[in-house]
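Following this message is one structure expressed as structure tokens.
Missing here is one protein chain; the remaining ones are kept as they sit in the complex.
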Amino acid sequence: MKRRPLALVVFLLLSLSAALGQSGGELRFYLHSDPKTFDPLLVADDASETIRYLTGGVLVRVNRRTQQAEPELAASWKIARDGRSITFDLRERVYYSDGTPFSAADVAATVQRLMDPALHSPTADSFRSGAGAVRTHVDSPARITIAFPAPVAGLDKLFDQVAIVSSRSANKQRAALGPFYVADYKPDSYVLLKRNPNYWRRDAAGRQLPYLDSVRLGIQPNRDIEMMNFRRGDIDLINWLDSEYFDRLAKQSPSLVHDAGPGLDSEQMWFNQVPNAPIPAYKRAWFRSTNFRRAVSAAVNRADLSRVVYGGHAQPAVGPISSANKFWFNAKLHAPAYDPSGALRLLQQDGFRLQGASLRDREGHAVEFSIITNAGNKPRERMATMIQQDLAKVGITVHVVTLDFASLIERITESYNYEGALLGMVNMDLDPNAQMNLWLSSAENHQWNPRQKLPETAWEAEIDRLMKEQAASLEPARRKTCFDRVQEIAVEQQPFIYLVNKNALSAVAATVANASPVVLRPQTYWNIETLSVGVQTAGKR
Amino acid sequence: MRYLRKSAWLFLVLVALASLGAGFWAPADYATQFREAPNSPPSHQHLLGTDEVGRDRFSRVLYGTRVSLLMAPAAALLSTLLATLVGGVAGYLGGWWERAAMAATDLFLSMPWLFLLLAVRAMLPLNIAPITSVAVTFLLLGLLGWAASARVLCAGARGLRDSDFVLQARASGLRGLRLLAIHVMPNLKPVLLAQFWISIPVFIISEANLGILGLGVEEPLPSWGSLLRELESFTSFGFEAWKLVPLGLLILVVSSFQIILSRDEVYA
Partner (left out) sequence: MPKIVRRLATMAAVVLVGGLLSATLVRLAPGFDVDEQQLDARLSSESVATLRRARAHDRNIAGFYLHYLGRALRGDLGESRTLNRPVRKLLAERLPVTARLAGFGLLVGWLCAVLLALGATMTRRVACDLAATVLGGIFLSLPAAVLALLFVFANAPAYLVIALVVFPKVFSYTRNLLAKSYNLPHLLTAYAKGVGRLQVLIWHVLPVAGAQLLAVAGISVSIALGAAIPVEALCGIAGIGQLAWQAALGRDLPLLVNLTVLVTVITLAANWGSEFAGQSFRTSEA
């Protein structure tokens, strides 16, 4: 009898420590494929990106909530006035997970390797502002200056993606400076991360972070299984939820799901404007007409797309930047209003006319085109079907063709044998420089008409000029003015007909303490250091 | 037994009539989207509820039956004929013919035909009429679906080749195609019927799966296959029995075909 109160106190203390998020435990969630690389400098896929985020130590971290750069391994930094170099003052007495000390030499080696053209690192491309080599100068073990051949806009935030690799460790890729290190990897099965015993950061009470003992990343490509295993309590979080799953889960356990609001990613459609594309000349003429694109844009009911396809967990998209991007979004712009009669008026200005229920161009061709999208993506298939019906109201016949991803990429990047396409854009980065290869008319990803030798239209020439100007400027206000104008042109010209910005939907088990999902990736575990997993409750959620 | 067979016939005729008169019975067009009521349960207005973009499911089942009930048996017939031609004839002729045909069949069974379908889709224009897309898809399914039963047919024909009654027929001067048609083929009927029966639902489902390659039924035209795809999601598991109606209909139609086809064996 006497033991009972003591047991109760122990239980309460344990519960309290779990509730305060300081009890460790193992966090479990899924990667949707095997990581393609453990080399943090070669990361290109989501799974490898997750490993990098959890194990890599970076000089500067973009706070996923405030969207501001914060000191990490660099206690402070300074960008030179000409924007060509950055000097970091590093934290001292920091050690890799294998015990080797961290110093400026590691940063120098990492940057040199990253910028080596032979490495073809996707991360490095963001730093390439001009021809020439990147130089590093180690001023002291705790101070380094990195000089670029040309000014790099938004330079400090770019270091959020650069995990500093040890130059002295025996197994360089496994020696971690981040909160965890890779302890085990079984292909097709799991990646086990364990707490980095030498992690430098401490919480306000002086306790070493992270709280978690380990993170088990199961490899599970199937999202249905992910959802079921979350409900069974086999995993603790789902970083990105489909709206259908979200609603289903919300009905059963509303406290476990989180809608953080519109995310950075957009869904959009565009028309093929490539001059030598194998499509009829009269169709190319439609697609190159601003009025035609604006009319199609006005005939699409974006509010319906958000409500029906995403169950309300999406917002009509305005332009290239989502309202979630606090600094760069041009708040003066609004999503094009749904206006079929306005669309018809615009079409009439270009000589189109309604003949019965069918729209005809000046030469009498019935207005009919196909939209390709990737098969298996249900929201996109549904959006295409709804757009098909929206456009039928203005007399346009749309054929929806779903293709496997490789066939689709081949059509939009190699053969240009398509008319319209519906795809999404994943925005990993807040800075518009990340979209440079989308907006420059000479770029590969200028999808409606890529690889132009000279800009073919005046508005594309203006975008080219503005994008280059903002990239060369170091004044945030000047850069913002330039990019605001780019957004305006994008809305006026509609080269991409932006449809919706999906909300960032996630699910986190009640046993996970301190979770606070945000819209930026990685939405649920951005604050991994302070997460902890308490007592597991059995049974269904 | 006749009663059962008649019931099966009657059911198939009713389903065919219902689908042919879809324009008359269907409460809505198969493409009309009632966007204010997506994913709604059955109601007076929508007997089987609506799909994810608010289209009347009952109307879509009626129209979808037209496509699938016509095309799938036609493709099944094509694959059965090809199986007979390759398996039956090779088994009957024997020797070098048989070895070559069966090696080719084994090769055919092992090939990643997905890539041929991808190439075919690449050669077709993107703006083809939905019905042409369906027809091409079922034609491809018919052309690719014969190999497995060709092997079984070959084994059957091989046995018949050396059987007493074929030897007697040969001795009495019966040769070539006549011998094949009168004595060999009727004895291969069990396998042919099985091939035909299996192919119908398999082709109906495959047609929907080929949507991933840009083949199959194009939106907004419905087919049983595309209606069954609604079930291929964890979110569809619930107490939403009305979503199972297309599946139930397919099961009943497939069973009716079997009852009609297998009359000689069991229901005689």
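Observations
We call the chains A and B, going by the order they appear; numbering starts again at 1 in every chain.
Following the convention adopted for this analysis, a contact is a pair of C-beta atoms (placed from the backbone, for glycine too) under 8 Å apart; a residue touches a chain by one contact, two chains touch by 3 or more.
All figures in this text were calculated on a predicted structure; none of them were measured in a lab.
The hidden chain makes contact, of the residues A:209, A:225 or A:285, with A:225. Of the listed positions A:160, A:429 or A:460, the one in contact with the omitted chain in the full complex is A:429. Listed by residue number, the positions of chain A touching the unshown chain are 34, 36-37, 44, 117, 120, 122-123, 125-126, 128, 187-189, 219-222, 224-225, 228, 404-411, 413-415, 423, 425, 428-429, 434-438, 442-445, 451.
Although one chain is hidden here, its contacts on chain B can still be listed: residues 1, 4, 99, 102-103, 106-107, 109-116, 118-119, 121-122, 148-149, 151-152, 154-156, 158-159, 187, 189-191, 193-194, 197-198, 201-202, 204-205, 208-209, 228-229, 231-234, 237, 247, 250-252, 254-255, 258-259, 262, 264-268.
Simple rule for what comes next: only the chains that are shown with their structure count from here on.
Chain centres here are Cα averages; for chain A and chain B they lie 43 Å apart.
Of all residues in chain A, only 224, 227-228, 244-245, 248, 304, 307-309, 368-370, 372, 375-376, 378, 381-382, 384-386, 388-389, 399-404, 407, 417-419 touch chain B in the complex they form.
Looking at the complex, you find that chain B touches chain A at residues 31, 33, 35, 38, 52-54, 118, 121-122, 126-128, 130, 211-214, 218-220, 233-235.
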